[in-house]
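As you look at this complex, bear in mind that one protein chain is not there, while each of the others sits in place.
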Amino acid sequence: MGKHKKTSEIIIQIDGKEVKAAEGMTVLEAAQSADIFIPTLCHHEKLEPYGACRICTVEAEVRGWTKFVAACLYPVEQDLVVRTRSEKVDKIRKMILEFLLAHAPYSPQLQDLAQEYGADQDSFEKESSFCILCGLCVRYCAEVKKKNAVGFVDCGARREIRFIPEIAAKECHSCKECFPLCPTSFLQAAFVLTESLAFSRDSSPTALKK
Amino acid sequence: MAAGHTFEPRILGFLCNWCCYAGADLAGVSRYQYPPNIRVIRLMCSGRVDPAFILRAFLNGTDGVFIGGCWLGECHYITEGNYDALSMVYICKKLLEHIGLNPERLRLEWVSAGEGIRFANIMNEFVPGIEKLGPLGKGEGLDEHELKFKLEAVTKLIPYIKLVERERLRVPVRTEEEYHKFFTSDEFNRLFNELIGDKLAVCQIMALLRERSLSAGEISEILGLSPSEVSRHLNVLARNQNLKTVAVDNDKIDQIINKHQGKAGSLVQVLLEIQHENHWLPQDVLDRVSTKLDVPLSRIMQIVTFHKTFSLVPKGRNEVHVCVGPSCYVRGSTRLLDTVQDLIGIKPGETDPDSKFSLETGNCLGCCNLGPEIIVDGKHHGRVTPDKVKDVLKNYE
Partner (left out) sequence: MPRINSASELEELRKGVLSKRDPDKPCIAICAGMGCLGLSNGRVISAFEKEINKKDLKTKVDIRATGCHGYCEKGPMVLIYPEEICYVEVTPKDVPEIVSQTVLRKKVIDRLIYADPDTGEKAAHQAEIPFYKNQMRHLIGNNAKIDPRSIDDYLAVGGYSALSKSLLKMSPEQILEEIKKAELRGRGGGGFPAGRKWETARNAPGKEKYVIVNGHEGELGAFMDRAILSGNPHSVLEGLIIGAYAIGSHQGFIYTRHDTPQLKNNIDMALTQAEEYGLLGENILGSGFDFHVEVHLDIGIFVSGESSALMRSIEGNPPEPRPKYIRTSVSGIWGKPSALNNVETWANVPLIIDKGSEWYTSTGTERSKGTKLVSLSGNIVNTGVAEVPFGTTVREIVFGIGGGIPNGKKIKAVHFGGPMGGSIPESLLDTPLDFDELAKLGAPIGAGSMLVLDEDTSMVDITRYFLDFLSNESCGKCVPCREGIRQMLRILTNIRDGKGREGDIELLEEISEVTGAASLCALGKTAADPLLSTLRYFRDEYEANIAKMKRSAEKREL
């Protein structure tokens, strides 16, 4: 890569259609420029690609090899063939939706997609957390607002988002720009929880005796 | 209350303008007899009753709260507010139960405008029922201070609870049976405990700690929670950055920071070294690291919660690790862990109230020849059977 001077224009094929793309573009961007729809959940044009939800998974064929890639991250390359729908792609998206519906059955975004892919919200046992961990709030606060008032904690199946009380108390009331980005109302819930636990007048430090 | 006086319960009624209020009116006009204890607040719909209203009523010493709405399907608004009232009441009853109040103190009934007699009958049943329960709190054996404290804790959480209800405790089909089925199901209980129950406990612990400094053991006693539960909640508090503790030696921390400053990826190394030196990471220290290394606190929080390597709460005097690597697992580490848990009364990730032990499970440390093994303060004890573990732990103070 980078060694040979590449022509900046790359021709790729998406769903049988020839699409012109520039080097450095992602498959999602190329598809959007050609009005081809690929569903996304964790993607936002103001934010760095993240690649967490995997709902944008597509089939990518390079030199005869087919693999499943996240369209929001995968860089275009010459002669790439992309299929945005296939039996397996649909199957992947359906199950991802079912995973997420166990957390947030009433999210309008999820419900719309569920209809398209025939996902059943009762496939898996309900989870108490209703955050789908798309990270939009966390990344918006970090990348656009540069405040880092909300972040991730923990790993694996226990990952969550958390407000940093001290920063949130100062910054959030006048901003709240991330609220509408959240596909569920978890962000709001997390915020009011932080607010009621930690912002009140009497929130003097609580100390634990040794 | 002077001797000889019987207890006169104070009852507050929230009645819907279109039905129950009219029904109560009719009962009065028709001179049906019912106890006069109820004070009525008229609302445009039973769906308008906010859980905060109910809690405020109880905080002000009301002994029973009654809500009257239109029969299901007959709400005067297309939003069908009476279904909202129904789920709100289910949740409030659960909340009351959770803080030790009798849920019977809250009652929801459907009364149409023409059912004056029904209203009177309900009151004839409800008021004596409350009388029998006795004054709020006293009847349940809660002292006044405790009661107030608990109600305040719940009130604080109301905005959160409402959002949780909207998103997670919603019944998709609007029929009375479906509501009943959901709110009496195991699933609801589980969701309630995970979403609200734990938060309530955390909220109470915070309120306690704000009044005065307490030890984990004292908290456990006051709130009637097991040591293991208290330890778990303290972990959550620390993670929410709501737990402040003793001042630390800043010079030592600065030394560690300075030692690594300027080196690649120093953050992780600094945190590891502080953890190693201090055995836990107090909030002040994290704040200091954040300022000095100019790294957002959110990233620090993510790193220090990423693995059990780090602790945000003080550890016990002795750190017990039970290896749960696969080799130890097939050689019986599960039973060993169970035994250790029974012996010291806490689960992995927790510290006992006397700060004697902290328990953690460890991944394979590469001493599979010793399996099953436990490691106390870095010392390996190999080939430990459940009956031998007592002898090992007995040596620690």
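Order of writing sets the labels: A and B. Residues in every chain begin at 1.
One rule holds for everything that comes next: a residue touches a chain if its C-beta (ideal position, glycine included) is under 8 Å from a C-beta of that chain, and two chains touch if they have at least 3 such contacts.
Not measured: the values here are computed from a predicted model.
Across A:G64, A:G156 or A:P180, the single residue that touches the chain missing here is A:G156.
Hidden from this view is one chain, which touches subunit B at 263-269, 272, 276, 295, 299, 302-303, 306-310, 325-327, 329-331, 362-371, 373, 380-382. Although one chain is not drawn, its touching partners on subunit A can still be listed: residues 1-3, 51-55, 57, 68-70, 73-75, 88, 91-92, 95-96, 99-100, 102, 124-125, 127, 132-133, 135, 152, 154-159.
By our rule, only the chains that are shown with their structure count from here on.
In the complex of the two chains, the subunit A residues touching subunit B come out as 104-106, 125-126, 128-130, 138, 142, 148-155, 162, 164-167, 184-186, 188-189, 192-198, 200, 202-210. If you check the complex, the residues on subunit B that touch subunit A are 156-157, 159-160, 163-164, 166-168, 170, 172, 187, 190-191, 194-195, 199, 202-203, 206, 209-210, 213-216, 218, 234, 237, 239-246, 296-299, 301-302, 305-307, 313-314, 355.
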